[in-house]
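A single protein chain has been omitted; all remaining protein chains appear in their positions.
Now for chain A:
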Amino acid sequence: MKSQSIGQLALAAAAVAYLIGVYFASSPVWMGFTINALIIAVVAMSWNITGGFGGLSSFGHAALYGTGAYASAILQVKYGVNAWVGFAAGILAGAAMGAFIGALAFRYGLRGSYFALVTLAFAEVLRICASSFEFTGGGSGLQLKLAPGLANLQFADRTVVYTALLVVVAVVMILTALIKYSRFGAYLIAVRENEDAARALGIDTYRIKVQAMAISGAFGGLAGVLYLQLWLFIDSTVVYGSAISVEALIGPIIGGAGTVWGPLLGTLGLHLLGEGAKHLLPNAPGLNFVLYAVVLICALRFLPQGLVGLAGKFGAFTKKKEAEDA
């Protein structure tokens, strides 16, 4: 929890420059690719609330993502509900799923790898359920009717989609920053650092953890709804698959877990790396996943605080005011 440094500002500035640069890119491929990365970045930010700030490493954030997407899709397809209502419902459904998983897991004091396994199990159970039941569309999934327009939250123009996503990402990051510097955030970090000490200091750790899961669920559900509105189609493998769970945690870990910028930086960096690998070696499908694994291992070994932590070592500002006070 150091103050900002020049290195971190430079890193954030680079990300912003890239995101703005996409508007002027010669090929539309860049925008399409970045849109996908931004949706994943929102899942990563969702994971960052529990995994980064709370130290509650989930291995099943697809459970939250998929629940948001399915809740909105079912309402729209089966009940003809407006897309905006579905949007809100997806966020709420994600939050409810998060709170439910958290309430169960933390009631029985699960931590660390046990918590990770339970979340993974939840995501898998939901995936199987979604592919079996009729109201979730079974194996063929759910498809929204194509009806572009603001009222239906569907946009034909890529640039509009991209801009809207940037706004959503910015809002989620602002919310993350507000959480980080709030009482709730301090309590969540305290739970991560030392749960017994947190309890002694008057923190209801159970409640804090369940609340964190609910907030994380809201962000995860939001990401799921964004995916749905973009592609207008979901099935169980796409939204409840373990690939989402993996992407949710790999971005924050590489970018810097428990930081505001980490999930975005990590996700963008990884996707750029994977895309680059695809272009350089077009005949090796799946190579990007190998690269992810290598980068993840290196990050875990050499960058415990991720890119943000690494950048923090360059040009740290000294807190002048506090030095004078002391």
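Keep this in mind: contacts are C-beta pairs under 8 Å (C-beta built on N, C-alpha and C of every residue); 3 or more make two chains touch, one makes a residue touch a chain; residues count from 1.
We take it that contacts and distances are computed from a predicted model.
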item	value
Undepicted complex member, UniProt protein name, chosen from "ABC transporter ATP-binding protein", "Biotin-independent malonate decarboxylase subunit beta", "Helix-turn-helix transcriptional regulator" or "Formate hydrogenlyase"	"ABC transporter ATP-binding protein"
Touching the absent chain when the full complex is considered, from A:Ala17, A:Ala197, A:Ala284 or A:Leu300	A:Ala197
Where the unshown chain meets chain A, residue by residue	1, 181-183, 186-187, 189-190, 192-194, 196-205, 319, 322-323, 325-326
